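One protein chain is absent from this view; the other protein chains keep their places.
Letters are used for the chains, namely A, B and C, taken in the order the chains are written, and counting of residues starts over at 1 for each.
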Amino acid sequence: MEKIYWQSLEKHTEQQASVLENKKPLPEFSIEGLDESEIKGKSTRRDFLKMLGFSVSAVALVSSCQMPVRKAIPLLNQPEELIPGIANYFASTFFDGTDYCSILVKTRENRPIKIEGNEMSPITKGGTSARVQASVLNLYDDARLKHPFLKGIETNWETIDKDVFTQLNALRDEGKRIVLLTSTIISPSTKTLIGEFTSLYPNVEWVMYDPVSMSAIRKANELHFAKAVIPNFRFDKAKIVVGFNADYLGNWLLPVAFTKQYSSNRKLNGGKKTMSRSYQFEGYLSLTGSNTDYRYGIKPSDEGLILMNLYNEIARVVGATTYSVPASPVDLGKVTLDLLENKGASLVVSGTNDVNIQMTVNAINHLLENYGTTIDLNTPINLKQGNDEAMAKLTKDMNSGEIAGLLAYNVNPAYDYFNANEFNQGLNKVGFKLSFSDTMDETAALCDLVCPNHNYLESWGDAEPIRGLLSIMQPTILPIFNTRQFEDSLLIWMGQNQDFSTYMEKNWQKEIQSNNIEVGNFTQFWNQTKQDGVFQYQLNEEPQPDFVEQKLTFDLPKQNAGLEVVLYEKISIGNGKYTNNPWLLEMPDPITTATWDNYLCVSIDYAKQNDLHLEDVVSINGLFEIPVLVQPGQPDGTASIAVGFGRTDAGKAGTGVGQNAYPLMNLQNGLPQLAGSVISIEKINGKTFPLALTQTHHDMEGRPIARETTLPEYLKNPYAGNEQHLFDEEHNVSLYSKVQYDGLHWGMSIDLNSCTGCSNCVIACQSENNVAVIGKEQVKNRRIMHWMRIDRYYSREESNPGVYHMPVMCQHCDNAPCENVCPVAATNHSSEGLNQMAYNRCIGTRYCINNCPYKVRRFNWFEYTNNNKFDYNMNSDLGKMVLNPDVIVRQRGVVEKCSLCVQRIQEKKLEAKMENRELRDGDIKTACQQSCPADAIQFGNLIDTESKVYKQVKEERMYHLLEQLHTLPSTSYLTRVRNTEA
Amino acid sequence: MYNTRVRGILIKGNKTYSDVSRDVLRPLDEPTPIWWWVTAGLAIIAMAWGSWAFYNTISTGIGIWGLNNNVGWGFEIINFVWWIGIGHAGTAFSIFLLILRQKWRTSINRAAEAMTIFAVMAAGLFPLLHMGRIWDGFFIFPYWNTRGPLWDNFNSPLFWDVVAISTYFMASALFWYMGMIPDFATIRESTASKIKKKIYGAMSFGWIGNAKSWLRFETAALLLGGMAAPLVVSVHSIVSMDFSVSVVPGWHTTIFPPYFVIGAIFSGFGMVLTLMIILRKLYSFKDYVTDGHLDAITRILTFISLIMATAYMTELFTAWYSGSEYELFTFLNNRVTGEYTFAYWTMITCNAIIPQLFWFKKIRKNITIVFIISIFINIGMWFERYVIVVTSLSKDFLPATWASYSPTIIEVAAFVGTIGLFVFGVLAFFRWLPTIAISEVKGVLKETTTLKSFTDEN
Amino acid sequence: MIINGIAAKYSLKFKVLLTLGIFFLVLLTSFSASSQTAEDEKNFQLCKACHTIGGGKLVGPDLKGVNDRHPESWTIKFIQNSQEMIQAGDEMAVKLFKENNNIPMPSHNLTDDQVRGILAYIKNDGQIAGGVAQVADTTSTEITGATASEVEAGAKLLAEKKGEERRNMQSTFIIMLVLMLISIIDLVITKLVKARWIHIVIILVAVAVMGELTFVEATALGRQQYYQPDQPIAFSHKIHAGQNRIDCKYCHFTATESMHAGIPPVALCMNCHTSVKSGKKTGTVEIEKIYAAIDNNKPIEWIKVGNLADHVYFNHAQHVKVGKIDCQQCHGEVQKMDQVIQVGDFSMGWCIDCHRNQAVQFAENKFYDQYTKLHKDLKEGVLTTVTVKDIGGDECQKCHY
Partner (left out) sequence: MKTSILGIYEDEDVLMHAIDKLQASNIKVADVYSPFPLHGIWSRLKLNTKLPYATFIYGAVGAVVIFIMLYWMSVVSYPLKFGGKPLNTLSFIIIMFVGTIFIGTLFTFLTYLFREKMYPGKQVVLPDPRSVEDKFVIVIANADEMNEQESKHVMKMLKETGATEIKESTVNLHV
């Protein structure tokens, strides 16, 4: 099976297909092929690994004063498209069971080193999330299994296959039940394959399981529309968005796509005068809550009541059935009015896994006539197919000894099932236990057979996240270890002699034929699809299914029962699959700015009453002890904890980090819910646990830093909220004349109105620029290395603060204070407006750090590479393969900072020169800009009056951070506009 | 001219010229006293601890200090400025009092200059140590190279620092050594030990002491002194520019150069006072370093303390009057109140309030209290640098980045190590070098001890 | 450059050989008038490696009937330098090149008459046209070969000499140090020499010399000027790039598109060496190594010669394709080297020096159109050329990031 590649993004967008002849994936890096001395002796810097492609390794130091002999080892046969030093991009798909994203994989010398967003995808549109960005590091995780395991002993595939074959056949013959437990599978081919597998082995049942489930939505829709689906939501069409515990900008369903839609609807560039308004009712301060116009902190158990009230208010106006319910704890007058005014262009969503609540939401949306406009039941979202009831039944059956075999694929219920203890007990009674996990996770550790799956970057696959939208996953590297793709294993156990890529191609051909999709020549179409990564086919127009009236009901709020706990998925590590990813562990939470831990967020009032402070340790239900973080915006009567921590078998970075909060899930109405369990908290006196926060002061102190206005104010005066800019423009004077640039002047502009603080850019930057991971202790010492950070400020009242997210990186000031003070001229200004940092000239006086008012310069306090004290990816030969060879790894004692991705600038400049043309706007995209799901970042030439960044800089909302210092930054910000009334 | 009727007798005890030599040189010939060994032992232990800190810092990285992304400078720069400040006393004594024709300087200036040398040596270690890549430290010199050639940034106050400190060290060392040449000759001619004769003879550069050489000596000394005089002002002005040239609130003020210079002289005189009280106690130099000397220093300290108090108030006023919210925040919320209140008020108390006790004659005459106050001044001046460096950096422009600083044991060890170095240097000076400028004391002996007025023919 | 240097250094030996060589050449040409066809046959040996006459296609096409396929003038040009014609876009040449799997025909140092002779030889189906077999075996190639090998030896010697110089510098350093110590001891303790100025002079000279040596040595740390390692295969650029005039970019083909010039994959060697199985000097020994590599599926581990420090980003495409810089400008006259030696010191000053003086393709490349001020300056005569420096070529982040 051939792969489609292109040399650059442009070629990709221009769709110049080029099909290759070679049948096998290219020769790629394999750690097996290296002998130990080569790995140990190699240079750690820029060219540390140009394995095989152009291998340069320091073999021996002849003497201390002589240069080492470096070898240049060419390939025996150089494939045409493999040019050492040139990156190839492959379109692929990210799907980990929970999140979907269409991506491009950047490979250098056949190593995937960076994930970019695929701009051709109609839903993610080039955006990614932090998890997607960081997923490339999982490929180079030392915790990955290198061989299949049989009862804890390394073995080979022949043994495994023999064993599995015998057991499967024996069990089939005996007619004993086997369960194939998988995560949500959105791959049509895999689904067909599993179908064939279960028909070959009729004793195999297939159960899909999601640790954080949404089966209530499917159930509610089944009741209301007779369609057990999750409908497609269109945030871009909604003028009013009302969310109930649904973190649609953070973790709910398709956050990347929703962020794209949501932010596109709220842009005010180019004189646009309207934007959507959003309301959020939630039990903890979520990323969405921090971005909405109106936010209400509610107890989880109040949600049903509030929704019923909202339904009643609307029903009263529309003239539908109303129910007699107690009064709502929050005033709903405003939101009702807004919803009614925008009938058909509004959207109410809830993230609670409760059928009653979802039915109320359906009813409200129905009354508002949103079906067919902002909600589409005909193109359902295929994510979150987990069936909670089947899972509960499985647990029960296992315990009663009815299950003879379990095949676990991409799930880890031994850790993340709310009832994991019972599950594990049941699992012990199962005779044939097999896991496809690629690491020895909690479930795999309990299994007799472990058949490690490929990383998704080594796999073939397809996905249908939304009906009608298909996307392709293709390998970008030969398998690093002796692993095998799940689907290939199934094929082998079915006795089929074909690999999954062939199977998939055939399946597509079959499906396309059977669905009468017009694609022309299939081979051509297939190659084109592999090049694009996505394929959308036209669906027949169908009317929305009819709404069947159902009686609505709700659970009464819990009264005085103590704290209701709200569990949530962290923006960084999600539900626990990425707990061993040091990039994500070190990513500051967008709200709390905490890294490397989970903690109990309590409200300010509760903390005062119970004398709780940051880092105090409390015991929860006697289950575990956890530190406290006093969180503004946490509703009274609630507390929140992130799930995904407390892994016992994650790997060297993630094992033992934080506490496992899954057991605290709330089983209500038969479905496990994240929120609502009542917990008892006991303070452990005198015990504290350090939390590594990257920001400890949350108030702007009245300084004009993150500027804000409201939509009415903005419409009256475009400079609203930005008056300081006019004042400073007028009053800033200088003895020196302004620097004049010729040809190129790089600049960046960040629209605070779009930025949601999702931190995708932070990880994208880390991945692009080889930023070191430094561990919890050093983060606690306030030495985080991220070149780009997202400052978060609170304003207004403590109980429900206004939240500001502000990405800050080097501002590339024309009058840079840092440049003046470096004694050795290691940092100075380029003729293209870049504040340059020459690492090799730096002697580390740190004067520039002091003199940078933005504090964006980072010092290498320690040697972060090859240092056992910082045992993360840069201390492992495997982990180092993720490093970008175009960017140097910095030595101890030098200062580093954002370079505006100068390596990309230089690359694209060279490309333009080679093609004998001028640079085009949009040619160069910085890492943070490329994958921003909100398109908040623009980068380009400030001299080019046609460039997007120039136009953005000319907006009235534009200001520079700390412009009163007259540092003349090349980076600018646009005032945030909240769509509130005053 | 020194009028003994007005100002009292400078050198007591009716000394003859040979008495002076004998008194001053006695420590060189006597067996090393026990207290010397004990103190030197302690100093060496301190130095060893400091070396451990130095070794660790260089081998592991600056990360073992308490600094962070926001506070890039801490103990090292505080100590550096503090030591440089202390070093100022020597030059100030020699130069300013020479220019002001204060005869009483003669019995003190040698020790004060020695103090300068060791303090600058101790100070100089810190900028070296605090470099992230000390092995590339030579980049700071604009030497001819094969990189283009690539030069330095002459706008950087750190570069000015390098120039200023090395000039200062060199000028002070030359001045100090030159003053000792005639005294070495005295030792050369009077000692009985052959080894000493050899060593001090070599160090005396063949001094003969005839009229012509005295003429050149005096002229050269005056020239060196005259040129070093602006250095006293410029060195600490330049050190202050490390701060005032930057944009950091609390640093970016024009008052810094005079404020730092005065502060330096203040701490220097404080240290001189401390050392002199010890010296005259240990070596019975009461006849040379008389109560009158101490009294003069305390009077000067009272005066400088008032200037310091004015400077502190001016800073506050400027912070308010400038209208810069960042500046005002640093002063009001991070110094006068807030996290670093202790440091700020210690500074005010030690530097501006306690020295005011010197207004009382009784206190001035009580050597014990004077000694204690002098220690307070040293502590207060250390805290002044702490306040300036740490409070300004810890809470600057963007509240999101604010971070606190506290030193680690390594930083404390490095500081103690330099104290050890300083003490050891001073001890060595006590032991092996003439602690009082013999020839200068002899030169003023007559006119300041006889009760008749003396008319100089010049 | 470096070869000129060698010529100068080994002038006597070189000149003698050169004179001898010229003498023999003259002798030979006087001979060859009478033994034209014998020489043709000899010259055809060059062709036989890749071509047959009527024996079918080898590496290149069968030469039978070549005289009829192409006009004679064209053939002469093609044989003398085929690559030049292909680059110039000669239709027939390009077609021929493509037909033969893009394998270039090496250029040949043959005069027009010699080529005509060969053509006649071919026309005659490889028979010597009525001539008498000649015994004159002293061919020109052997003589120039001898001279050339001397030059090659010279290139190797140069590296050795540099090494020697280094040793000399070390011994100078030690001698100076000893001298200085002796004079200091004498000055202070022993006092054998009364005149002190001798001591002073010795000490001053020693300090100056040692300082200079230390500086030079310290600067050379981490650099590899005149680095000339022995390669696993005694590959001669002189034969390939010099005598056969294979274009540098034929083997180092990524130089025009990537940062790396690239070491050619072994498969590329096989383009020619499937048929060229024996070398002039080393016979089959070295070429066998290529086959061994292919057979064992083990790439050849070349020793990298031109090493830049890790903190430098250097892009070949920028210089070769965009800047249109000759390879020789940085790598020296590789086509004259048997064993490659690093000529430049590859220091930052070395790079910057060129960046300050080298003109960019300012008018030719449209990329530079956006530099309006520079264009204005050019027009107004403020500037005569736009150098790399003018567009920021001496700034840090052009090479360090």
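Quick note on the criterion: contacts are C-beta pairs under 8 Å (C-beta built on N, C-alpha and C of every residue); 3 or more make two chains touch, one makes a residue touch a chain.
Predicted, not measured: the structure shown is a model, and the values here were computed from it.
A.B. asks: For a quick check of understanding: of B:Ile99, B:Ala202, B:Leu306 or B:Ile409, which residue touches the chain that isn't displayed?
C.D. replies: In the full complex, the listed residue that touches the missing chain is B:Ala202.
A.B. asks: Looking at B:Ile99, B:Ala220, B:Leu306 or B:Ile372, which makes contact with the chain not pictured?
C.D. replies: B:Ala220
A.B. asks: Which listed residue, B:Ile58, B:Met178, B:Ile307 or B:Leu332, touches the chain dropped from view?
C.D. replies: Per the contact definition at the top, the residue touching the missing chain is B:Met178.
A.B. asks: So which of C:Asp40, C:Asp338 or C:Asp394 would be touching the chain we can't see?
C.D. replies: Of the candidates C:Asp40, C:Asp338 or C:Asp394, C:Asp394 is in touch with the missing chain.
A.B. asks: Kindly state which of the options B:Ala43, B:Val71, B:Leu150 or B:Ala311 is in contact with the chain not pictured.
C.D. replies: B:Leu150
A.B. asks: In the whole complex, what residues of chain B lie against the chain that is missing from view?
C.D. replies: Residues touching the hidden chain, for chain B, are 16-18, 21, 142, 148-155, 159-160, 163-164, 166-167, 170-171, 174, 178, 181-182, 185-186, 188-190, 201-203, 205-220, 223-224, 227-228, 230-231, 234, 238, 241, 438-440, 442-443, 446, 456-458.
A.B. asks: What does the interface between chain A and the hidden chain look like in terms of residue numbers?
C.D. replies: Counting only chain A, the missing chain is touched by 734, 736, 738-739, 813-820, 822, 825, 828-831, 968.
Operating definition for what follows: only the chains that are shown with their structure count from here on.
A.B. asks: More C-beta contacts across A-C or across B-C?
C.D. replies: When B-C is set beside A-C, the one with more contacts is A-C.
A.B. asks: If you average the CA atoms of chain A and of chain B, how far apart do the two points sit, in angstrom?
C.D. replies: 58
A.B. asks: Centroid from C-alpha atoms only, then distance chain A to chain C, rounded to Å. What do you get?
C.D. replies: Centre-to-centre distance between chain A and chain C: 52 Å.
A.B. asks: Averaging over Cα atoms per chain, report the distance between chain B and chain C in Å.
C.D. replies: About 64 Å, centre to centre.
A.B. asks: On chain C, where are the residues touching two or more other chains?
C.D. replies: Touching at least two other chains: none.
A.B. asks: Quick check on chain A: which residues sit in contact with 2+ other chains?
C.D. replies: Expected reply: 828, 841.
A.B. asks: Which positions of chain B touch chain C when the two form their complex?
C.D. replies: 145-150
A.B. asks: Considering only the defined contacts, which chain A positions touch chain B in the complex?
C.D. replies: So the residues of chain A touching chain B come out as 695-703, 705, 778, 781-784, 789, 791-793, 806, 808, 817, 819-825, 828, 841-847, 849-851, 853-855, 857-863, 891-895, 961-962, 965, 967.
A.B. asks: Within the complex, which stretch of chain C touches chain B?
C.D. replies: 219, 345, 347-350, 352-353, 394
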